[in-house]
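Every protein chain except one is present and positioned as in the full complex.
Take a look at chain A:
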Amino acid sequence: MLQLPLVVTAQVDLLLVLVSLLAFWTRLSHLNYPNAVVFDEVYYGQFVSLYMKRVFFIDDSGPPLGHMILAFGAYLGGFDGNFMWNRIGAEYPSTVNVWSLRLLPAFCGALCVPLVYLLTLELKFSHLSALGAAVLLLLENSLIVQSRFMLLESVLIFFVLLAFFSYLRFHNAPSSSWSRYSWLILSGVSCGAAVGVKYMGLFSYLLLLVVASLHTWKLIGDKTISHMNVCVQSVHRVLCLVVVPVLLYVFWFYVHLSFLNRSGPHDQLMSSAFQASLQGGLSRITRGQPLEVAYGSQVTLRSSVSQPIPCWLHSHKVNYPIRYDNGRGSSHQQQVTCYPFKDVNNWWIIKDPGRQQLVVDTPPRPVRHGDVIQLVHGMTSRFLNSHDVAAPMSPHTQEVSGYIDFNVSMPAQNLWRVDISNREAESEVWKTILSEVRLIHVNTSAVLKLSGVSLPDWGFRQLEVVADKLFKAHSSSLEWTVEEHRYGTSQEQKEREAELHSPTHIDVDRKISFWAKFVELQWKMLTVKQEESEHKYSSSPLEWITMETNIAYWLHSSTNAQIHLIGNPVSWGVANLSLLAYQLLAVVYLLRRRRGLKDVPDGVWDQFVCLGCVCVGGWLVNFVPFLLMDKTLFLYHYLPALCYLYLLSPALLEHAHTHLLSSVTHQRALCVGALAVLLSIFLTYRTFCPLTYGSPELSAHQLQGLKWRDTWDILYRRR
């Protein structure tokens, strides 16, 4: 039975709606101005293009989710990936939908404002404080600038705030309601997303874990709850806050890898097996190769070292010089080197020492771990040989040569034992691309090794290959993989040469598992060292606190219109002040409580501690790691830490208002002071707007007026 009247009661927090609208207005208006590449868009843009073309790449600056979000925005705008991101300031052609490229970061940046509002409420402070925090974020010029372009900080900040908000929502909800677990899951998901956008998200995630485990620890100590209940609740938390983010993190890579299936510029950093899984590139060459290496196989052997460049075992019709520059002698046999380019001289034939023939039997006899083989150079028919002669550049190791019998009682020592080092993971049989093989010299038990030194002119500056007796257990310079491979069919030298010159064929499919690819990619991302680069606008973390530095993002090609990353100096000061004030207050409170003087009731004290954990803790974990980093750092790295301080300031003010000031006059004075500060924040925001939005254009004189600090670098165009 329907009851009349039909009533819908909705509560709308008008303040929240208002700040949200303002946030969208400040972040989203005129998003496609300037119609040119701004600052790091030039960096992220290339990855967006590669996504559009589904070309594989490695970026060591962060996990793939951030790039994926940017690429999704581009996809929505119908971007086809055909734009050269070569310099800052380059104009976008009309085919590129700039608005959609920048939409998602700006959207996330705008959502941060209502999130801070809600987060303050969850920290159990009043709506007025919440409004204050939202306004601080709303009028922060640096956050606006960082949100309005195709950059990732605003996305990171959004996910981090969302994670904390939803976790606190979960924590504050009455324990009877089951719906609160949806908040917990949301928190886990945003943690996974935050870490997926930038590695810096990891530190905020760890902070959240610490807060959550403190809460759980309290739960364990609660003797009113049954053992069973405690177990169930703890397991839930672990599932949502640990398992979900980890799975999500892997999932981003899964999407990344399954999406990018074409070979591209970063191929050569990866192993042969990885490369072969990409379309084009190596897989075009190796598709259809026989899998198992057999006696009579023709192979190219690639060294597993890809630093500084990948290279293949090589030989050519030139001998080692009789005497080196430093007077040492050599065997004067044929040079064996490692050559970084594809070449017909990279082909070697695997020969059974007991038989003469160089063709593959039918059925082929595969080579197994522990077998002894000879390697014959395809073009010159010399045997790969090593002996007790010092190598040209690394005299503590043995020379490796193509054997020539000069009849000087230097017998051939050309037997090599095959040692497949990843045989547990793969198989005992030597497989193309998949097996990592060490070639152990039978006479001296030395191992074929790429020394990494380049030979002088007589060796055409190719890389030296040696046999080393004293080797470290797991050094990739000892490992070789078969990259190109085919079964030899011709016994005659002439025919064989023709065969070597012809491209490979035959068809077999092979795949490496997702996990192997994931582990390899993640490892490469963490270990690839980009060259330490100096940048005109790079800064050190301590300069951020006082905003000694700025970054010029964009300058109009003919006028003085420009965009800078400069924060709102007044808000910046407020943030630093509240950080100091909190710490001071906390120390005083702690010492006095230890002496039994309770200034505030326990409930308020808990609220105060929680505020510190989230805000000061958040600032610490987002700032301190930078002090230890060796990277090139920029002012925008400080923005996540700054957001925590903006969360702190109004809450601290409210705390002071309610609990520290007793007389009404003092309270009023505080309110007036706060209003004055807010007003000046607004005025400063207005003042710096031209540098934030890039319009209107200012005269050089006006620009000089905006140079509030001597260390800021503002550009003036000479006319």
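Criterion: a residue touches a chain if its C-beta (ideal position, glycine included) is under 8 Å from a C-beta of that chain, and two chains touch if they have at least 3 such contacts; residues count from 1.
As a convention for this text, contacts and distances are computed from a predicted model.
Chemist: Of the options "DNA topoisomerase 6 subunit A", "BolA-like protein 3", "superoxide dismutase" or "Protein O-mannosyl-transferase 2", which is the UniProt protein name for the chain that has been left out of view?
Modeler: "Protein O-mannosyl-transferase 2"
Chemist: Looking at A:132, A:201, A:452 or A:650, which residue reaches the missing chain?
Modeler: A:452
Chemist: Which residue, A:87, A:227 or A:494, contacts the hidden chain when the whole complex is considered?
Modeler: Looking across A:87, A:227 or A:494, the contact with the absent chain belongs to A:227.
Chemist: Among A:87, A:494, A:536 or A:701, which one touches the chain that has been omitted from the display?
Modeler: Answering carefully, the residue with contact to the hidden chain is A:536.
Chemist: Could you list which residues of chain A touch the chain missing from the display?
Modeler: The list for chain A reads 217, 220-221, 223, 227, 230, 451-453, 470, 472-475, 531, 533-534, 536, 591, 594-596, 628, 630.
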